[in-house]
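Data block below; observations after.
Only one protein chain is missing; all other protein chains are in place.
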Amino acid sequence: MGPLHTVNKSPFASTALESCLARLTEGAAVLLIEDGVYAALAAGAAADRLAEAANRHPVYVLGPDLAARGLAEASLLDGVRVIDYLGFVDLATRHSAVQSWF
Amino acid sequence: MKFAILVNEGPFGHQATASALSFAQAVLTGGHELVRVFFYMDGVYNANRLASPPAGECSTARAWSELAAESRVDLVVCIAAGMARGVREANLAPGFRISGLGQMVEAAVLADRLVTFGA
Partner (left out) sequence: MRRKTFLFVSRKAPYGAGQAGEALEAALIAASLGQEVHLAYLDDGVFQLLRGQRPEALGTKDFTASLVELGEYDIDHVWVERQSLAERGLTEADLLVPATLLDRGEMAEIMAGMDVVVSA
């Protein structure tokens, strides 16, 4: 199993997400946290790029960070899975390492 | 599984500390072992006992101390980063201890996963 990559910056303010997605390897997964969750908005400009990554890698969003920002799960890109902190920990156990992008 | 956490941001102005705290709590709730939380760079501000934000605002420093009291989590502040930022024994919040960067390296070696929270 490859690494779990966390991204905590909005794609509208930072290149962190793009940088991360450009370097995904076999078995890697992406978890959007903090301002990173804005990337998952289906109607947002980052949706196409994220959808492309989601075709080959699991993409997760941290639920508490969505809720804090007033974002509904219904507004998210299809295929993106919402998890809680226990899910974050569980993902970390199932991947080889955790790499943070910020 | 064994986890170590590296906190590189202070409690003000970034969500990183709050995320680290929630992750730490979930590690324990999930039945895993939390080897150590290491506070580096601006993360050392989490250990400043003299910080007293108004009730309901940014209570993360108190939350770390509570975590240490309840779950005996080892909270280590980098001595060099702390000295540089005015965080030392005299103003250390309960549950934290001061040591060197070697403790971060050791934690990463002892743990199965190191997770970094920064900004």
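We just call them A and B in the order they show up, numbering each chain from 1.
The rule is short, and it goes like this: contacts are C-beta pairs under 8 Å (C-beta built on N, C-alpha and C of every residue); 3 or more make two chains touch, one makes a residue touch a chain.
Bear in mind that the values here come from a model prediction, so they are computed numbers and not experimental data.
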## Note on the structure
Among listed residues B:Pro11, B:Gly95 or B:Gly118, the absent chain is touched only by B:Gly118
## Note on the structure
Answer key for B:Met1, B:Leu28 or B:Leu101 versus the chain not shown reads B:Leu101
## Note on the structure
Per the touch rule stated above, subunit B touches the missing chain via residues 6, 8, 40-42, 80-81, 100-102, 104-106, 108-109, 114, 116, 118
### Message
What does the interface between subunit A and the hidden chain look like in terms of residue numbers?
### Response
2-3, 15-16, 19, 22-25, 28, 96-102
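As a working rule, only the chains that are shown with their structure count from here on.
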### Between subunit A and subunit B, centroid-to-centroid distance (C-alpha), Å
24
### Message
Can you tell me which positions in subunit A touch subunit B when the two form their complex?
### Response
6, 8, 33-35, 64-65, 84-86, 88-90, 92-93, 97-98, 100, 102
### Task
Report the residues of subunit B in contact with subunit A in the complex, numbered from low to high.
1, 3, 15-16, 19, 22-23, 25-27, 29-30, 32, 112-119
